[in-house]
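A single protein chain has been omitted; all remaining protein chains appear in their positions.
Every chain is named by a letter (A, B and C) in the order it is written, and numbering of its residues begins at 1.
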Amino acid sequence: MSSSWGNKIKISIFGGSHTEAIGVNIEGLPAGEKIDMDSVLVQMARRAPGQDKTATQRKEADEPHVLSGLLDGVLTGAPLCAVIYNTNQRSKDYSNLKIRPRPGHSDYTAWLRYNQANDIRGGGHFSGRLTAPLVFAGAVLRQILERKGITIGAHAQAIGSANDEKFDMVNVSNELLNKLNKEYFSVISDEAKSQMYEVVESARLQADSVGGIIECAVTGVPAGLGDPMFGGVENLISSAVYGVPAIKGIEFGAGFGVATMLGSENNDEFHYDENGVVKTRTNNCGGILGGITNGMPIVFRCAVKPTPSIGKEQNTVNLETGENDKLIINGRHDPCIIPRAIPVIEAAAAVAIAELVL
Amino acid sequence: MSSSWGNKIKISIFGGSHTEAIGVNIEGLPAGEKIDMDSVLVQMARRAPGQDKTATQRKEADEPHVLSGLLDGVLTGAPLCAVIYNTNQRSKDYSNLKIRPRPGHSDYTAWLRYNQANDIRGGGHFSGRLTAPLVFAGAVLRQILERKGITIGAHAQAIGSANDEKFDMVNVSNELLNKLNKEYFSVISDEAKSQMYEVVESARLQADSVGGIIECAVTGVPAGLGDPMFGGVENLISSAVYGVPAIKGIEFGAGFGVATMLGSENNDEFHYDENGVVKTRTNNCGGILGGITNGMPIVFRCAVKPTPSIGKEQNTVNLETGENDKLIINGRHDPCIIPRAIPVIEAAAAVAIAELVL
Amino acid sequence: MSSSWGNKIKISIFGGSHTEAIGVNIEGLPAGEKIDMDSVLVQMARRAPGQDKTATQRKEADEPHVLSGLLDGVLTGAPLCAVIYNTNQRSKDYSNLKIRPRPGHSDYTAWLRYNQANDIRGGGHFSGRLTAPLVFAGAVLRQILERKGITIGAHAQAIGSANDEKFDMVNVSNELLNKLNKEYFSVISDEAKSQMYEVVESARLQADSVGGIIECAVTGVPAGLGDPMFGGVENLISSAVYGVPAIKGIEFGAGFGVATMLGSENNDEFHYDENGVVKTRTNNCGGILGGITNGMPIVFRCAVKPTPSIGKEQNTVNLETGENDKLIINGRHDPCIIPRAIPVIEAAAAVAIAELVL
Partner (left out) sequence: MSSSWGNKIKISIFGGSHTEAIGVNIEGLPAGEKIDMDSVLVQMARRAPGQDKTATQRKEADEPHVLSGLLDGVLTGAPLCAVIYNTNQRSKDYSNLKIRPRPGHSDYTAWLRYNQANDIRGGGHFSGRLTAPLVFAGAVLRQILERKGITIGAHAQAIGSANDEKFDMVNVSNELLNKLNKEYFSVISDEAKSQMYEVVESARLQADSVGGIIECAVTGVPAGLGDPMFGGVENLISSAVYGVPAIKGIEFGAGFGVATMLGSENNDEFHYDENGVVKTRTNNCGGILGGITNGMPIVFRCAVKPTPSIGKEQNTVNLETGENDKLIINGRHDPCIIPRAIPVIEAAAAVAIAELVL
């Protein structure tokens, strides 16, 4: 089903870019857990627009408003529903898109799927804005996961041709993750970040946009969780991560790199560490063997396509006249969504790991 | 849940490498459809072992035996259950693996997950042999899909350093797909195939194994199917494909290539074709926009890790003594599973597309 | 999962009696359908409190506020989320219930289930007030069902010892159903209704409450829908209806009456009607054979227990002191919830039938 995810922890996301509100309903949360709303706001802020020139200038508080499920800061066990009111819509910007679908965007497919009744304003339910409720859900869940020793962090591993260091998949530290998972535009290397800013600025000046890769690590997940076949941790995480708009690829551990590896290189040899815990010398499997966690960090990377909404003139069709047409998109658009997408990917990971662990 | 997949079409796979039988139960099949068992056997044969030196020499008929759901070759609408009896087990080969888990394999995680009661013989339920029932399910479903004009085909796009041509994502022909989807070890270019044989043979001679990439295309899927967010076609396909052991990455369309593309390059511009149908000039989205099909071919690639069972001595732990140990794996193993995995990936695609279309 | 229901049409209900709002998120609605909010309000009003002396005097507008999914009165296909703000809470009334659980109510079990963090105010998420979002969902869905020729109506078949006529299960008319499904306190016979008022008034004067039976009929459902075994229409309807608090039994057609019938009496003989349509002479199966609709009216009855919140002193435990204790419940309570529960049962039926039909 489209906008719901999970069995044990079930999230249902609703709203559109220009509806009265967007929000999320979360079922299955453990009663009695305290939720620190300041920490939630830190995560919301990391995703919020208008922070620097990589992002759209649309400013919104993105303040989640809890309707139910929380009493005096403690989860009651009943569904937790939070909404974010849409206060800064400029609907006029989108008036011509219903008949001239934007290339690379969902305008055309939504028009087909919803019998032309789709809400085109700001992309409607397909808007990147709908990742805000997901970040809220993730921000709640990661607090509970943290109390179980689980840490999640991500960074921009690449934007265009600019590359950050990759995680050390065997030894990624919680210190690093806890730094990354509180920043806006998390990057390990400062130099890489400077280069990324250049890449984005260059795209922006051309009224264009640019894609990239986000790498995410999760530490502290107990070994022995997950299931074989369709219940594997890769299935779980990828089914959540592909829920984030613009993701076109996901890989775990060595990922597509396995194609050119020999078994003897790719196999992660086991050994006992100083505490008598089974560890592996390498982590090409990304912490997952046979769909089940092996106690090593879970590491995955996902490919984020360049924002389809660009300022350049593009060819498209006119669904009204049935003829080819040209399109120039006005309005505010991110030349690069990677910086804001980092906490979203962390949130998707948090949701998946919560389903696995809670 | 581990070994089941789907809602409208639900498959449940059971069995282990050395249990009496393996099989699959399929619910939700449309009553009245004819099933040609010869076509099913063609698919089973493509996955079966012992065909050439890329594969294990264990020979098995892999003949599916239908217990229910089919009457005079026609689906009755009741669950279709088929089993394959395991007739050629050599259980002795695996006797030491329960205490010395194979690196890169599920032995250790299954041991944890199943309280040491896991069936280690031949990998048990984690065995690649469990893809045979998946191929059966796919072989049944693709017959029904073909009657709706949908064609599925895949090829080895890479094995080690040897690369095949990629699909022309805009114009991939049914002729090509229908050639690939009946062969053993499907590759577009004969020259690439020769190189791949060399790569595999080289690994085999070193008692090693090698990974690769499988590319799959699906044509004829109507535009407008799928859902936003978690109900997208990428989520659907990846949740099925990650059910195949050894997959460590999946990407759609331009995939990880989007990272270095500009929006103006990645956006697939729309136009009307000669029949007045909306098409795109490129297909970087792999036929999926906003989670929903746009009528272009669906194209995805997945990374297959080298078989973990290799002949070389490897370091591992001894779960009995609690000490580090060495392991030499005897028995029959594929130096490369790509050739046999091609029909498996097609089957996973068939299952996912059936869920979408039927 | 607790507060969600359905696969094709998925509803997720949230909120508590005294949280900021209660509401429902509905996924899977068909895009393009018009929703008449006046008709929705008619249904909300039938369930709303404060209408007569059978019901609590707590007055609330119960006005649903649509946050998303509806544009210019037309469903966009994105999730439809509606909330009802809680404006008239008197939380003080419930202060002592957390340690002295009300007999017959969920106070004790919720306290266990949610680690003592449950929201006790007004019954929290267990409050009958949570049926308002269900009525909203039903009111939306029945508009769509009505366009497909499906009519749903229910009545108080019994309150205490006062009995209404039962539906003529073979010939129940849409005219009758359409009268019942717009009224407050729907009863077929005026005389029965007078008797029911007496029964309720008598209970009220004793600071007591009284139970009853609601009978519901659905006409116009096409024959041939539903599935065998666990996918049967009885399973579907009962899993929705048992979601309504206070329901302790549900039966279809002749229901528990089958126990004393012979096969030759219970079997509904087939015949062709004047239009060549297969009908049955009797409808002891309640329109469902082998889990599948047979084209006759679907008829079911459910038992509604007397409201547990009564004014009389009752014995209970004190969870703080660990001793037996006495309880007197103050506040506003319905001596009989049947009148207000009728549209709730119709709504549960609408949700189940929508899952079957859409």
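We adopt the following convention: a residue touches a chain if its C-beta (ideal position, glycine included) is under 8 Å from a C-beta of that chain, and two chains touch if they have at least 3 such contacts.
Keep in mind the model is a prediction, meaning the values are calculated, not measured.
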item	value
Omitted-chain contact residue, chosen from C:23, C:79, C:138 or C:253	C:253
Hidden-chain contact residue, picked from the options C:2, C:96, C:143 or C:189	C:2
Subunit B residues that touch the omitted chain in the full complex	1-4, 7, 10, 12-16, 19-23, 25, 27-28, 30-32, 66-69, 71, 74-81, 83, 110, 113-119, 124-125
Subunit C residues that touch the omitted chain in the full complex	1-5, 13, 101-106, 108-110, 112-113, 125-126, 130, 158-161, 203, 206, 208-213, 223-232, 234-235, 238-240, 242-243, 245, 247-272, 276, 278, 280-281, 284-286, 289-294, 303-310, 312, 314-317, 319, 322-324
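Convention: only the chains that are shown with their structure count from here on.
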item	value
Cα-superposition angle relating the copies subunit C and subunit B, to nearest 5°	180
Fraction-based call for subunit C against subunit A, same above half, different below	same
Central chain of the complex, centres being mean CA coordinates	A
Whole-Å gap separating subunit A and subunit B, where each centre is the average of the chain's CA atoms	27
Intercentroid distance (Cα basis), subunit C paired with subunit B, Å	46
Approximate Å spacing (C-alpha centroids) for the pair subunit A, subunit C	39
Per-residue multi-chain contacts in subunit B, two or more chains	228
